[in-house]
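Some notes on the structure that comes next.
The complex is shown incomplete by one protein chain, all other protein chains being positioned as in the whole.
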Amino acid sequence: MNTFGKKLTLTTFGESHGKAIGCILDGVPAGLVIDETFIQSELDRRKPGKSKLETGRKEDDIVEILSGVFEGVSTGTPIAMIIFNTNQKSKDYENVKDLFRPGHADFTYFHKYGLRDYRGGGRSSARETAARVAGGAIAKLMLRELGIEIRSGLCEVDGIKGEVQDFEYAKRSKMYALDPNKEAEQKAAILKAKEAHDSVGGVVLTTATGVPIGLGEPLYYKLDAILAEAMMGINAAKAVEIGDGIASSHLKGSENNDQITLEGFKSNHSGGMLGGISNGDTIIVKTHFKPTPSIFREQDTITTHNEAVKCNLKGRHDPCVAIRGAIVCEAMMALTLADMALLNMGKKMEHFKEIYTR
Amino acid sequence: MNTFGKKLTLTTFGESHGKAIGCILDGVPAGLVIDETFIQSELDRRKPGKSKLETGRKEDDIVEILSGVFEGVSTGTPIAMIIFNTNQKSKDYENVKDLFRPGHADFTYFHKYGLRDYRGGGRSSARETAARVAGGAIAKLMLRELGIEIRSGLCEVDGIKGEVQDFEYAKRSKMYALDPNKEAEQKAAILKAKEAHDSVGGVVLTTATGVPIGLGEPLYYKLDAILAEAMMGINAAKAVEIGDGIASSHLKGSENNDQITLEGFKSNHSGGMLGGISNGDTIIVKTHFKPTPSIFREQDTITTHNEAVKCNLKGRHDPCVAIRGAIVCEAMMALTLADMALLNMGKKMEHFKEIYTR
Amino acid sequence: MNTFGKKLTLTTFGESHGKAIGCILDGVPAGLVIDETFIQSELDRRKPGKSKLETGRKEDDIVEILSGVFEGVSTGTPIAMIIFNTNQKSKDYENVKDLFRPGHADFTYFHKYGLRDYRGGGRSSARETAARVAGGAIAKLMLRELGIEIRSGLCEVDGIKGEVQDFEYAKRSKMYALDPNKEAEQKAAILKAKEAHDSVGGVVLTTATGVPIGLGEPLYYKLDAILAEAMMGINAAKAVEIGDGIASSHLKGSENNDQITLEGFKSNHSGGMLGGISNGDTIIVKTHFKPTPSIFREQDTITTHNEAVKCNLKGRHDPCVAIRGAIVCEAMMALTLADMALLNMGKKMEHFKEIYTR
Partner (left out) sequence: MNTFGKKLTLTTFGESHGKAIGCILDGVPAGLVIDETFIQSELDRRKPGKSKLETGRKEDDIVEILSGVFEGVSTGTPIAMIIFNTNQKSKDYENVKDLFRPGHADFTYFHKYGLRDYRGGGRSSARETAARVAGGAIAKLMLRELGIEIRSGLCEVDGIKGEVQDFEYAKRSKMYALDPNKEAEQKAAILKAKEAHDSVGGVVLTTATGVPIGLGEPLYYKLDAILAEAMMGINAAKAVEIGDGIASSHLKGSENNDQITLEGFKSNHSGGMLGGISNGDTIIVKTHFKPTPSIFREQDTITTHNEAVKCNLKGRHDPCVAIRGAIVCEAMMALTLADMALLNMGKKMEHFKEIYTR
């Protein structure tokens, strides 16, 4: 239940304010050069406290590899990675110990398990996504060998849509904005909400280029279905679109079909897949994030003892979780594609024979 | 790869024009009264040819239970069900034998597997969803014992949005329309497209009421993530929203949070879940379907021998796949919730002990 | 729970006296020529009633492929196979309807599920193994392409050990005896027990030759562990040995180690695996079967209503289940090795890259 993937599996552990978070990534083929600097750089992109658009909580998020790598190369055995928690302020949560923060998982965890680790949301905290980014970084190293590149950025913030998709710009942008012309407006919306002790939503566009034809395992491990699962499972995600997504449902079949020529598909409404299998075109996924539930305004709630109370949060929180969510979207897409690439091996008898009979 | 679920698993088989399609549903608790009439009635709701809004292809879709039921009751062993194909017209597909129909999975199946069953899309055909509906019907029988009810209907067709959600009306509507006031307009749009040899998209709203708190297994088998997978995996689905979905990303945190009172949540923006676990409120999911890719207009495509040709389809097809998709959405939600209800058992030590020590 | 394997999965259904038994075999690579005559011939080897050493119950066991094969070749989609039950005599079981036959699963099924299909043992009947043999036959076709051959035979009956292992002889022997010199004595023991309304145990030796180095996925899907699971899961199996097995525990390390030369291993005490991975040598597994629990002597038992009664069985039963068990052992080894061969693809980066970048 804490494992993602079938042949490349990421199993994570850890709570927001426990000793450490981490993961076991199993299924990485032997012989992959493990670039630890790259893994750390991915974590640095996700780590909090880089700008005033993010939570003030600073975590160094130093990742350490415990197993599965020998002399700089993967050995085919499970790769365990650990990130020790260093900047927890559990005291910030003393006052919410007995109440359910609106919009958070406090209520459901308490009822499902009969108890909960109230410090910073415990297991339900987005802090866990650091482990996904660590695992995703290794998946990216695998995909890089196939020429697959994954990129992301914010195409919308607080309802302000970008029109341009400049992934190179997004890399440098502090809020991973895709449209340089809209960034200032989007940024202002975030800061305005922050000042009002409130928060805003946003939309992350994630793409993969260089994806070979054939990834995705119908009928119940389709590429689109698993990407939807992967993205919807990220904290605060509320909607996922593949390709044109919702816009597709407003088109006629004659407009939406991607006709085919000898040079390739004439268009890419489908977002790079047909029947749940990649078609060689760019994979396109949009993930819609709700506004951060942690806001600094008084809200109604109840306690674990069933009393009506007012909830007044303290602490440090992102005014727009979609920003750091972008890096997590990349990680989840990388894990999904790498898993699919491994699963797709052995779909043709000729490959099955070849690998054993040469 | 052809199995959905973890503790209640549906494994399906069959191609559009093969001998039969069917499924094995494993994990149904022993002692459930299996109402075969109900299962058949669910298949009847999905079966084609009921009105001119659907494909003219008529399939009786008579389901037969082969195992797992004894004297009208489930025995705890796998329940196999079979539906023989009776109205295949493979000849309709002779002319597309060597070419890839735009918008279909022909291209990707051919490249993934190196060959394909071209008759009616083979395995990629939506015909397979009859097996899901059969499995989903039994899941509904399980859920009914807990007081859970699943309902669906079309809330949008060809961009024409309904404003009312009348599920009782939808049950009687030939196009499962939720808004009686919009039905005529929506129907006209479908028929207009059909006359123009074209097709339209639509949106299905699916809900579940009576869901207990606690369903959903974080962090990688969350209720929202698995519902997203379940819905996105249905043929022609391109987007999935949970609760307010995309609209959530346009709200402020203070607007989107569902505050809590002693009487329950003040609102249900979340769609009945928090942190991927059901919160006791109504589960709300929207699934967006693209227009049917099978249209009767000339389109550009290429052949399996890499020649550019014109594609002119024959046969019988739904002008709006979202209609029958609604029944499939219900089935997938039923399978997901029943699986989650089984998985959730044993999350508390008190239940674990109780079952064995009384 | 009714599925065996990870990448090549066999899911079976059906009860002894239901309408049909069958299976879905998922994961077969596309492009395998499916020799239906061979599949049927494997079922014929397992089917009952071929000699007086077996149950008198005659089942034709005609297998029919429902999906996954097109124009004689696998398509990469699930292969469903069905065997209709034709010779059930449910009346034979009327008198055991309410009691637990000693040595059978009646007692445990009744208590686990709260009810049971009492006809012929229902799901717990060895009849289900016909579905394994059907699935195993296709696995054998896959393995044949790699040059792997699986063979079996009885190396012991009622404590009478064979000394010779003549697999060619076993194929022709009505009791699959490996030692032509011991066959008469072993046969006499079976018939003597049969006349005494009793039954005997036996031991099946199963081997695989031509197995490439590298099959088996440590640490929790090791080849030896999964073969042990596969064999122990066969009805009436009570012990499994790999290679020298129990004899190994009587040797010194210096005697038991298989030393290595440029020509290969000097000996094969290990049974063809090291660390749970195949080493290229012959895979050797022994499966020990208890005597058939169905005997025609009066036994003490209790009823479902908790009354002490005498159990007097009717019907037709094998006096030595190990005989037909041999064919099931082959099937389970074939399924295991084919699964392992698929799983092993993608263990080296060079293969991962190669398949996608040429």
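Going in written order, the chains are labelled A, B and C, and every chain counts its residues from 1.
Everything that follows uses one rule, which is that contacts are C-beta pairs under 8 Å (C-beta built on N, C-alpha and C of every residue); 3 or more make two chains touch, one makes a residue touch a chain.
The structure displayed is predicted, hence computed values, not measured ones.
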| item | value |
| --- | --- |
| Contacting the left-out chain in the complete assembly, out of C:N95, C:T108 or C:N312 | C:T108 |
| Sole contact to the chain not displayed, among C:F100, C:Y118 or C:Y176 | C:F100 |
| Touching residue (missing chain; options C:D26, C:D117, C:E156 or C:E330) | C:E156 |
| Per the touch definition above, residue among C:I39, C:V203, C:A326 or C:I355 touching the missing chain | C:V203 |
| Residues of chain B (touch criterion as defined above) contacting the omitted chain | 7, 29-32, 74, 76-77, 142, 145-147, 212, 218, 341-343, 345-353, 355-357 |
| Contacts of chain C with the absent chain, listed as residue ranges | 1-4, 12, 100, 102-109, 111-114, 123-124, 128, 156, 158-159, 193, 196, 198-203, 213-214, 216-222, 224-233, 235, 237-246, 248-262, 266, 269-271, 273-279, 288-295, 297, 299-302, 306-308, 322, 343-344, 347-348, 350 |
| Missing-partner contacts on chain A, residue numbers | 1-3, 9, 11-15, 18-22, 24, 26-27, 30-31, 64, 66-68, 70, 73, 75-80, 82, 112-117, 122-123 |
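The rule is short, and it goes like this: only the chains that are shown with their structure count from here on.
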| item | value |
| --- | --- |
| Inter-centroid spacing, chain C versus chain A (mean Cα positions, whole Å) | 44 |
| Contacts with two or more other chains, residues of chain A listed in rising order | 218, 343, 347-348, 350 |
